[in-house]
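Every protein chain but one is kept in place in this view of the complex.
Letters A and B mark the chains as written, and numbering starts fresh at 1 in each.
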Amino acid sequence: MAEGKTLKELAELVGGVLRGDGSTIITGVASIEEAKKGDITFLSHTRYRRFLATTGASAIVISPELADTAEGRNLIVVKNPYLAFARIMASIKPVRHPPAGIHPTAHIDPSASIGRDVSIQAGVFISRGVKLGDRVVLYPGVYVGEDVEIGSESIIYSNVSIREGSRIGQRVVIHCNSVVGSDGFGYVRDGTRHVKIPQVGTVVIEDDVEIGACVTIDRATTGTTVIGRGTKIDNLVQIAHNVRIGEDTIVVAQVGIAGSVKVGNRVILAGQVAVTEHLEIVDDCVIGMKSLVSSTIRDKGAYTGYPLMEHRRWLKLQALVQKLPELKEKLRELEERIERLEKK
Amino acid sequence: MAEGKTLKELAELVGGVLRGDGSTIITGVASIEEAKKGDITFLSHTRYRRFLATTGASAIVISPELADTAEGRNLIVVKNPYLAFARIMASIKPVRHPPAGIHPTAHIDPSASIGRDVSIQAGVFISRGVKLGDRVVLYPGVYVGEDVEIGSESIIYSNVSIREGSRIGQRVVIHCNSVVGSDGFGYVRDGTRHVKIPQVGTVVIEDDVEIGACVTIDRATTGTTVIGRGTKIDNLVQIAHNVRIGEDTIVVAQVGIAGSVKVGNRVILAGQVAVTEHLEIVDDCVIGMKSLVSSTIRDKGAYTGYPLMEHRRWLKLQALVQKLPELKEKLRELEERIERLEKK
Partner (left out) sequence: MAEGKTLKELAELVGGVLRGDGSTIITGVASIEEAKKGDITFLSHTRYRRFLATTGASAIVISPELADTAEGRNLIVVKNPYLAFARIMASIKPVRHPPAGIHPTAHIDPSASIGRDVSIQAGVFISRGVKLGDRVVLYPGVYVGEDVEIGSESIIYSNVSIREGSRIGQRVVIHCNSVVGSDGFGYVRDGTRHVKIPQVGTVVIEDDVEIGACVTIDRATTGTTVIGRGTKIDNLVQIAHNVRIGEDTIVVAQVGIAGSVKVGNRVILAGQVAVTEHLEIVDDCVIGMKSLVSSTIRDKGAYTGYPLMEHRRWLKLQALVQKLPELKEKLRELEERIERLEKK
């Protein structure tokens, strides 16, 4: 196909060493099990090495350690094959967003400031005082509240709601049906009734953040909820008011972070983790799936559990819980032996 | 009311045995506690038998075992009363979708292929290359990306987003505000920065699947995310990239399934279950509420826990954890007795 690239071009793109026929035309990308003629694939784990013999791929991105086991194949040899493969994917299968232009059914307040080459699709609503950077893409049904700012090259997918005053950086991606800037969950009791604490703060999403689908990020009560540069958030995550997340952190699906929590840089929160309010997690922590973080974590490391503990300790304790039947039986046996001794 | 049906008609509809007055007009359906004159209800568990004396229902769908305890009532006697009742409900209270027609505010790309008698409501967006089968219903605010296919008689409720390339089967139902085909959550580190793995695969939703509200189903990285025929998914569920779910499986609310997991046929995942990536759950498993599945399940059965174990073992261990105070006390007592023996 005309749209393909040669293996030589791709090797140069990723700074890899070419082995085999550089004129091979690559038109697709696939996993090593599913690749067909014309596809490029990658191999970085020995676990998948068995597919080397059978894959239909026309070329393989591979690490130096594994390259020698792939005799007779077209290869691009690089230190980090998955990273190189990601770049090749982006080159061969670039995401195609709708072209620049404003759909006639979009509502744009005359006070809004709109950058160059933006794409504003059908049914988008842009309120008073909004500022859009260059090349922003707003898919159908996106709602943008008053005074929202969206930096250049950000992509907002369909039916996302961005409430008033939120500030979105550059190259941010927000997937379908997510909500940015909803009210924080704050009430104060007046007898048995709950009186709402007005939520007058804002949300700041820094550059290069990606936010999944059906995510909710609440505005601050006063001040700012912050998602730091380069942080990636999966689907159905809840970020409460006044949370501050650092840079390059990973928040996996269905995590819930309560109010005023501070999460550091390069943290990983695995799926369905919950974090209780007003605590802090330092840089470089890894919190295991489904854990409950209920007190501040001061030392970097791997933690798991409900309640939370060091991951290794959790593994050890879970193994001991499994042995409770034997412990109980042993206790019974010792008691009998004591009884026999006592009777003597 | 003119819209009612006779009890005789309903008995024939479900192949049940009529007892009592077949000319009774049934106009509504209700639970046995709440039923009034004109309503039909059902009784399948002895637990609700006490309502037989007091229910206002004009007729009862009932099992042969319980029928004799309902003397003097109008009955339809069938082996599976709840199944028969479901069919009677569908007959007496049919779902009314908007009539066929295309609302003038819908955007339909000229290249789209639209079946017969479709209903396309206000603000729907249909992109280039979309194919809609006959009698498809798209409620207001639905977004349909490029090259999406939706099979005949499928119902897509309001504000659903379906991203490009997704393929939806026949008689599929997707409830409000769900997302199909959002990007999988995949990054590779380049130093501390996370580089996005382009998500170039697709989603296939097979025939007769039902998907709840605010569900997120991610597209595959490469290849396909698959929801098998007849599988039913509740609200707020997360299905990650490259997951493959079998047929007739039940996924209850707030379940999260991580990337590349394979779930079998007729599996039940109860509410808030989490499944970690790259593992497999065989056919006919039942996973208890809030469990964490963190390794492959090879044998069918009932499992529960965090971490997961056989459901019976989990019950036993939880009972032993409850007895830890006594075990500790017993240990102290034995130690004292040993001390006394040692002193002798």
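In this text, a residue touches a chain if its C-beta (ideal position, glycine included) is under 8 Å from a C-beta of that chain, and two chains touch if they have at least 3 such contacts.
Please read these numbers as outputs of a predicted model, since none were measured by experiment.
Chemist: Pick from B:Thr24, B:Asn74 or B:Asn159: which residue touches the chain that isn't shown?
Modeler: B:Asn159
Chemist: For the chain that's not shown, point to the residue among B:Val17, B:Ala302 or B:Leu341 touching it.
Modeler: Once the missing chain is taken into account, the touching residue is B:Leu341.
Chemist: Write down which of A:Thr27, A:Ser91 or A:Thr105 is the residue touching the left-out chain.
Modeler: Result: among the candidates, A:Thr105 touches the missing chain.
Chemist: Take the complete complex as the reference. Which residues in chain B touch the chain that isn't displayed?
Modeler: Residues 29-31, 34, 80, 82-83, 85-87, 89-90, 93, 95-96, 103, 105, 121-123, 139-141, 157-159, 173, 175-177, 210, 212-214, 230, 232, 234-236, 248, 250, 252-254, 265-266, 271-272, 289-290, 306, 318, 321-322, 324-325, 327-328, 331, 334-335, 338, 341-342 of chain B touch the chain that is not shown.
Chemist: On chain A, where is the contact patch with the chain that was removed from view?
Modeler: 105, 107, 123, 125, 141, 143, 146, 159, 161, 163, 177-179, 182-183, 185, 187-190, 192-198, 200, 214, 216, 218, 221-223, 236, 238, 240, 254, 256, 258, 272, 274, 276, 292, 294, 306-307, 309, 316-317, 320-321, 323, 327, 330-331, 334, 337-338, 341
Note that only the chains that are shown with their structure count from here on.
Chemist: When the C-alpha atoms of chain A and chain B are each averaged to a single point, how far apart are the two points in Å?
Modeler: Taking the average C-alpha coordinate of chain A and of chain B, the gap between them is 26 Å.
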